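Missing here is one protein chain; the remaining ones are kept as they sit in the complex.
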Amino acid sequence: MPFSSQRKWIVAPLGVGALGLLIYAGSPQSGAQRTGEDARAQVSPVFTPAHRGVLDAIRDFFNRQPVPVQPIAFTHKVHLANGMQCTDCHTTVETGPVAGIPSVELCMTCHQTIAADKLEIKKIAAYQARGEDIPWQRVYAYSPTVHVKFNHAPHIRAGVDCAHCHGNMTQQTVAVRAVDLNMGYCVSCHRQKKASLDCITCHF
Amino acid sequence: MKAVYGLYSDPERAQRAADSLRAAGIPDRDITVISGEPLEEFEFGRRDHRTPMPWLAALGGVLGGGSGYLLSSLTQRAYPIPTGGMPIVAQWTNGIVTYELTMLGAILMTLVTLLITAGIPDWRAQLYDPAVSDGYILIGVINPPDDSRIEIERRLRESGTAAVKEVVLRRRFGSKLQGATG
Amino acid sequence: MEKSPNQITEDLLRPLSRTSTKFYVAVALLGAVVVAAFAAFGYQAYSGIGVSGLRRPVFWGFYITNFVFWIGISHAGTLISAILRLANATWRRPVTRCAEVITVFALSIGAMFPIIHLGRPWLAFWLIPYASERQIWPNFRSPLVWDFFAINTYLIGSVAFLTLPIIPDWALVRDKASGWRKRVYGILSLGWRGTPKQWSRLETAMHIMAIAIIPVAVSVHTIVSWDFAMAPVPMWHSTIFGPYFVAGAIFSGIAALIIAMACLRKFLHLEDYLKPVHFDNLGKLLLMMSLLWFYFVFAERLTVWYGNDPSEMAVFWTTQQGAYAPLFWTMVFCNFLLPFPILAIKRLRTITGTVIASIGVVAGMWLERFLIIVPSLSHKYMPYNWGTYRPTWVEITIMAGTFAGMALLYVLFSKAVPIISIWELKLGLQKKSGVRSQETRERRELTAGLEQKLET
Amino acid sequence: MQRRDFIKLSAITGATAALDGCGQPDVQLIRFIPEEELTPGVATWKPSICTLCPAGCGTLVKVMEGDAEVIRNGKLGLMKMGLANKVEGNPKHPVSQGKLCPRGQAMLQVTYHPDRIKHPLKRTGPRGSGQFQEISWDEAIKELVAKLQELQAAKQQASLAFLTKPLRGQGRELIERFLGAYGAPPPVMFELFDESVLRRANALSFGRPQLPTLDLARSNYVLSFGADFLGTWNSPVAQSIAYGQMRQGRPGQRGKFVMVEPRLSQTGANADEWIYARPATEGALALGLAHVIIREKLRRPEGAGRAGDLIPGWLEGREEFPPEKIEMQTGVPTATIVRLAREMATHPPAVAVAGDAPLAQTNGLRTALAVNALNALLGSVEQPGGILFTPLPKLDGTASGHENSGLEGAYPAFSRLASRILEPYGMSSGVFSGSPRNAQPPKAKPQPLKALFLYEANPALLTPADVPEILSKVPFIASFGSFVDETSVHADLILPDHSPLESWLDDIPESGTRLAVVSLAAPAVRPLHNTRAMPDTLLEIAHQLGQEVSKALPWKTYEEMLKEAYGGLWKQTSSIEATKADEFWAQIREQGGWWSSEGLAPSTRALKLEYSFGSLLKAEFYEEEHNFPFHFLPYPSQLLYDGSLAHLPWLQEAPDPLSTAMWGTWLEINPQTAARMGIAQGDLVEVTSADGKLQAPALLSPGIAPDVVAMPVGQGHNQYTRYATSRGANPVKILHPLVEHETGSLAWAATRVKISKIGEGKLALFGAELREHPQEHR
Partner (left out) sequence: MDPKIQNPKSKMQWAMVVDLDRCTGCEACVVACHAENNIPTVGEEQATIGRAMHWMRVERYYEGEFPDVRVKFQPVFCQQCDAAPCEPVCPTYASYHTTEGLNGQVYNRCIGTRYCANACPYNVRFFNFYNPVWEKPLHLQLNPDVSVREVGVMEKCTFCVQRIKAAEIAAKAEKRELKDGDVQPACAQSCPPKALVFGDLNDPKSEVSRLAGSNRATRLLEELGTKPSVIYLRRESWNDGKES
């Protein structure tokens, strides 16, 4: 029984593509979409896609965060070696949910005089002179889609060492993400310390 | 590897050939029978009928069900999350997963047993002739002892074959499945 | 007139070898609809499920309707085929494969809908039990997780149930084909030769699977019904739902099978294989299911009416007399009033008759799924929250895409696989003793010819 | 795919590509040094005052650090600043007592509204086109001052009008001083639902020209003639708190509440009994009740004092008002009248209150006087469980205080508006069918305006007159408001105000508490945009004008003015224990105001006004019943109030309590009426009065009388931010400008209409069914 092997089959995928486009373009979507858009324009443009772009979405899906590039080559190592404490700059870590990133004013209280001739310090001074703050980049941030409401103060009160989550800062210059703060990390510590494992402790 | 075989157009002749080979002292396991359809009415078609497959399937079911139960009950304990006032390990609902995995276990075990015992998949060259697909029944002997080769050929032909062929089977993978005529 | 084995081979392999222009046109048309559906889904995933017509309080609409519908259709094949196999009904032989194919494809399509309907479909993999650093697994108390297990078990079983008997046929194609086809079918046939051991194992396996798959099939649609029955929603929370859904599933499945067979018969010229007797038999089955379905609907409605629970009565009346009544009575017409006379009167139980009845049943059963889901959701308990539902083009496109997809898969399948099991058909001939001698004679003649050829 | 979609898609891809290169776009903005010290993630609560309605509730604002885009030195950047994210009632404040109505909660959205005016604007396009260009503050003030100097030079100071929303406290003082020193007449304070009729009636009956404080918490029986006191009327938060107390706050004692009104309002919906008296016959019903009480000797008529004396024949028992006659007039059955009268008299303390629609009839004042007389007869005036009058703080120093100008509040806003702004343009002749007999129009004959200042009053929406037509004839208009609305869109110059949360605020509530209160609040957050508080702008203008004006307003900032006005309060007995002014000022900033101690004797100074009641006038309606069979009842929207809040999306989307409608207007029709006219829920209905027509979807409501159709005020803006523009219809526009006969107040409930179905309408309803399911628990 002869099996023919003509090239007619090429028609099929091409036809699929072409007709698919035709049907998609001709489907009533254009109308429906238009009313939807008008509504957005008139009332409130409450609606956007979930992510700004496909790449954004993919990055979010795999929980990949961009590596921050700091405007100033700040060195934690030197500051800590000089006997400063974490709370000297991150002033609100014991009282509030956020550790707090110091403003340019705080830097300049010391650096008005100390090491004022260094290049990086001059950069800071320049910021202050312009009336600008240092645009520090977040290092440890939860993606908004994971809905984590982390609160520093209770952890500090419970005696969790800063280094536990932030790595040994005496060896870091600009902060780097030393610990992958995924849920497994949080949960295992909470298990060890018999802290609450209730989802709503962190996610709300 | 060599093989000698005959193609028979009807099962009666094939049966005769098989009987004849057996009479020549060739053991059943050395006689290859290939047909395009199951021929259970004939003795040669009923060989290797016994199989533990049902028992294995039952075993598969037990294994599947067990793993299903363990999966549901252990994971529920691993991170106990209460819902709807139900127990952490909810036996009624675990029953469903257990049931489904029991059946899945049985089906998969049956499938695996079938594949292993039927010797598939196996794309190596083996004794075969495409004429089987035209309704012929192949009766043959692989690696016949040299001394009895002529005798086998004779017996195959006497049983009323259209042709007796000798092939050399090359051990290789590929899609060329029937042996080359030797 | 009975066909000879070789005639059978030739007839049934013809669709694989000869490709008409009609085939390409059909593939292009159906493919286009499928592509449009994928595009619509992409649009939905990108914009949010708001582009569908879903809204409070009707959070489930067309998608879940289609899910239940397609899972129901999937009960045509494997279940019927398995029952017929176990019952050893001889007329089943030309029917089983085209039935089992429906199962596999309908099930795959149906299983896509829960993902399509998700608010965040890219996270659907959380239903799969896999170990992660979070140590949180799926909730085995959720009927949706049961669905996941049941549908996958059924799908795996059905694929095996469909594929195993195809292997000998692929081996046959391998022997008949040349070129790339030979290579492909060679791989597909897994090195099948046809030794008595292989035949015997295959048949044993098919028997075991037939036994295993029937309860799985029943459980699948029971579990699908539990998606509804587990929720305290008026007219959902019912123990009758399990058998009711299974009966409905088989009902719609048989109808789908009849339609598929009629199409195959017409387009692949299989008039000699799919005979009026098959349609007649399946028609009788359909008649029985129609009566059974009617009984279930009656029982469901009777208990609600008799119970007179106000929240249930709100749903009851909206389907009997209210906004959904036109759909309800259309459903009753399609599922009972139309098929019953056609199927009950022998003279009408022709191929055309059964096909008309079946089209009605398929449409009616789709409506039934819709009417189970939407009116209940739109009339839940507190009247302040009652609402309506209207699908959008996105849902309609995706739904059209699944019907086109089913047809497309069927067309492509019948292009790649003999749609009627050749070896089983031959086995059927062999078992008819009268044919046996005739066949032998024929073979002898053939043999003579072959011998001459070999000699030269 | 449409071209637009393609562009959109490529824009998205482009944006994505850009993002991949340089991370988040918002971190590319420069950061400014924060101007205040805040602990991130920790909330501070700062006192403020709600300015969205005249009740004057004290609020607390939750302020937390956040990143806001601001412009500093012409550069756009991010700054960490305190941002308000919740407004709640101030628990210490005597009016709000820690509670707040839905409108007050939405105050946040005023501050962060996307369409707020962000910098001074100068008109570029034609009047009303809404085309403006950004200018600097210096330019804006210079231009305004130049205009004022121009008028001074031409000796036309009197042709300046200042049209503002009702103001109290120093804001009002400031404007009055400014205008006085400049030589212009006092400001026109305009509001549609101004209740000036009731103020006037209270002045006549009790010598107190202010709205009453309802002591519901101690009442046993409340009879309301139309007053929506739980929704929008008077001081709804204070009244709701007291209502809760009346219902379930006293074990074993639950007060009864009876509502008399044509349409079941949100307040009426809570009543134990709903009584429908024909519109404008409420006064007759009140007198009928009094008649029964006097006839059955349950109270002595002399007990009503002056309030009774105002009613002719009161002491004789009002022979012309037996219940049978009242039944003829009002449609309320005699038995009901007798029963109510007996119940009221035997369940003291009982209180009657009138407000809203009954007073917005041509005989509104008489209705109010009748209800006052009933109250006085019941002995409920200045008594626990009755009506009280909030004492006013005694302010020394240079500020004239509130009390002196108290009667000003009784001056009807509409008549003031009409005489000052509409009449000079010939809008009065032929427009008004009734002339205000007892009103006191300004002495000077009004002239056409040369300049108009606007501050958050919107007569273009809220009067039936063609205000844009008039505005087009005014040579110069300046607006101090924060938003462009129908009126301020005609401005030549806009000097945008801070939002209330960004301003110094003060207020002297006229009702809602038994204490004398000065609400006072510092800015809760820093200004977001390049705006200035209206008082500060006026002070600046005064300085630049120099001479008299500058002398009358010596303060540099409004804060200074407030300090001077209220700084002396610490000497009075109050909740604040301070020994010196600074300490007092610090405490006031923390507490959100000053209030007298409990039990401070109410102000005793009562006005004596000459008044003769005459006979109870029959109300007028426009027009005859046979052509226009339905009473048309506009009413203040529970969420949008008079429409000044229609720009807040929270309020637009919150379901109306009774209709559950969102984002639109509707016409309420009784289901039987609708069935008779073939109108179904959601049908588009045309409402025609003698003065115009409008279209709205029908909403069938069992809570409305068959001969009444009702419609909320608030929508129908044609120019008011993206959320309110072109939404719904404005019922005020089809009202016939009938006025209350004796005060000249707009009788907004006296118009008659006809309705007809014209097609399919659109209704966004949150709730589906009107009726409860029998299964629901009861």
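Here are a few things to note about the model shown:
When the chains are written out, they are named A, B, C and D in that same order, and each has its own residue count from 1.
Everything below uses one rule, namely that contacts are C-beta pairs under 8 Å (C-beta built on N, C-alpha and C of every residue); 3 or more make two chains touch, one makes a residue touch a chain.
Quantities reported herein were computed from a predicted structural model and do not represent experimental measurements.
Shown chains touched by the undisplayed chain in the intact complex: A, B, C, D. Contact with the undisplayed chain is limited, among A:Thr75, A:Thr109 or A:Thr145, to A:Thr145.
Per the touch definition above, the residue from D:Thr39, D:Gln156 or D:Asn270 contacting the chain not shown is D:Asn270. When the omitted chain is restored, the residue from D:Pro209, D:Pro236, D:Pro500 or D:Gly567 that touches it is D:Pro236. Between the chain not shown and the residues D:Arg218, D:His347 or D:Arg589, the one that touches is D:His347.
Looking at chain A, the residues touching the absent chain are 35-36, 38-40, 42-50, 144-149, 151, 153-154, 157, 196, 198-201, 203-204. Interface residues of chain B facing the missing partner chain: 81-88, 90, 93.
Counting the whole complex, the residues of chain C in touch with the unshown chain are 47-50, 53-57, 59-60, 114, 117-121, 123-124, 126-127, 136, 138-139, 141-145, 148, 227, 230-233, 377, 380-385, 387-388, 390.
What we mean here is this: only the chains that are shown with their structure count from here on.
Counting steps between touching chains, the shortest path from chain A to chain C takes 1.
Chain centres defined as mean CA positions place A nearest to the mean of all protein CA atoms. For this structure, the chains sharing the highest number of C-beta contacts are B-C. Touching of two or more other chains is recorded for no residue of chain D. Residue numbers of chain C whose C-beta contacts span two or more other chains: 134-135, 176.
Within the complex formed with chain C, the chain D residues making contact are 660, 767-769, 771-776.
Of all the residues in chain A, the ones that touch chain C in their complex are 1-6, 8-9, 11-24, 27-29, 32-33, 36, 47, 49-50, 57, 61, 182-185, 187. Against chain A, in their complex, chain C makes its touches with residues 10, 13, 16-19, 21, 24-25, 27-29, 31-36, 39-40, 43, 46-48, 50-51, 120, 122, 132-135, 176-181, 392-394, 397.
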